[in-house]
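As you look at this complex, bear in mind that one protein chain is not there, while each of the others sits in place.
Read from first to last, the chains carry the letters A and B; within each, the first residue is number 1.
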């Protein structure tokens, strides 16, 4: 067993003659969280979908745990690598109960003890057992994203691919989900690859970041260097500047603030 | 009993798969019940269905019994809807005719809806050459007017109820395939289908377990709306002498014979015409109501 959980080398992906990912390479160590940041159209989600096995037309090499994976993945692969999607409203089957959604991977792989595993998965993501037989539309956005995470975890994978897991959520719910992801990483010894457009979110969860622009990973850096401003590529610098500008709230000490009583 | 079912089904935190499923069904029923037109449609459909099933008990006369002395009699206490050209009781013939006409329609739907559903879902999900082949075949069937194609098929076989069922079924499935395909295309690239694929589910499992259930509501709606047109096609075949053969009392065939006396003995034509009209209309009302309730975009 190597220390390298994921290795991606010279990954190229084209959609009808247009190359959208032009030779991306990175490595992720076991238990590490790697962030990919970029704007829409930079190819960041496309990279993730090729890694997950959803997109079967790519060139290059993708290795999990030292083994190169084929374009068409085996069923066993999906027990090791799972994905969480951006939109909690679109990633749960609208006509299936949470119970049915969670049990799919167990049924497909003939994994037993469905009841126990579902109950454990629900408690892992801090959802009440009463949610088990409800339908997705009866849950809030944050609860749905918890279901999506529970589904990804239920077959005890080693790697979780996170595609903008919090960008459709309110900030207060985002905080809960980010904390949950951090806890789960600890408990289950998971390796994450997380895609986001939000540098603050990425830096919160990840140790290393790859910046993508126009299908290229233009820079890889540690979060410390990013924070300190030790970055070389202009796009990284610009994303950093925008993120810092927003955080730095105008803070002039002043008097008039009418808070509602009850504060 | 009913109230316990009600509280059990409407429980916000069901504790079993069965309870969750019944809760969903019961909520759909409650929504449908709020639509008066749909309820009228449902009542009429159930009413005619009941009449057809209970025909042997309800019919005052043998539908084939001729009484030439009383041919073309006006409605009276003995013959509520009058008699036809051979003195047969029209009420009894309508009741028994319901069995033939509705039976035909139901057998057609049972054959047609699943075929259309499978063809459409498979074409939509797999795309590529499978889609091209299946959809071109669908187009071929769709490009003929339904009645003409059915007529040709019945003529090639032999006139009768069975041939009419086969003929109409062969011409009726393409719209279902189209609907199922369109519905499949909208969900096939969705994240929840991607998640099923990431569970390792085979394409077959994805289509049959995850996509098809989503297409069923649209197909059910289309079926109920299509019912009237199937009834009318079946009746038209009967009218043209290509469907049920005399003396079998089929509504369309009854109407066909009655056209000869339409101006003098109007009641002979009125009853089968009304039966066809009412049932078609009722299915349309019901279909409209179901469309509102089952709309997949709703929840």
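Assume a residue touches a chain if its C-beta (ideal position, glycine included) is under 8 Å from a C-beta of that chain, and two chains touch if they have at least 3 such contacts.
The rule we apply is simple: contacts and distances are computed from a predicted model.
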| item | value |
| --- | --- |
| Name under which UniProt lists the unshown chain, selected from "Cobalt transporter", "Pyruvate dehydrogenase E1 component beta subunit", "1-acyl-sn-glycerol-3-phosphate acyltransferase" or "Peptide/nickel transport system ATP-binding protein" | "Peptide/nickel transport system ATP-binding protein" |
| Chains on display which the left-out chain touches in the complete complex | A |
| Option from A:48, A:127 or A:239 whose C-beta touches the chain left out | A:239 |
| Among A:19, A:59, A:156 or A:176, the residue in touch with the chain that has been omitted | A:176 |
| Omitted-chain contact residue, chosen from A:39, A:67 or A:187 | A:39 |
| Selected residue (touches chain absent from view) among A:30, A:75, A:120 or A:197 | A:197 |
| Absent chain, residues of chain A that touch it | 39-40, 141, 170-172, 174-176, 178-179, 182, 197-201, 203-204, 223, 226-227, 238-240, 242-254, 256-263 |
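As a working rule, only the chains that are shown with their structure count from here on.
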| item | value |
| --- | --- |
| Geometric centre distance via CA averages, chain B-chain A, whole Å | 48 |
| Contact footprint of chain A on chain B as seen in their complex | 12-17, 19-20, 24, 190-192, 194-201, 205, 210, 213-214, 296, 299 |
| Contact footprint of chain B on chain A as seen in their complex | 52-54, 75, 77-79, 82-83, 85-87, 90-95, 97, 99-100, 104-105, 108-109, 130-131, 133-135, 137-138, 148, 151 |
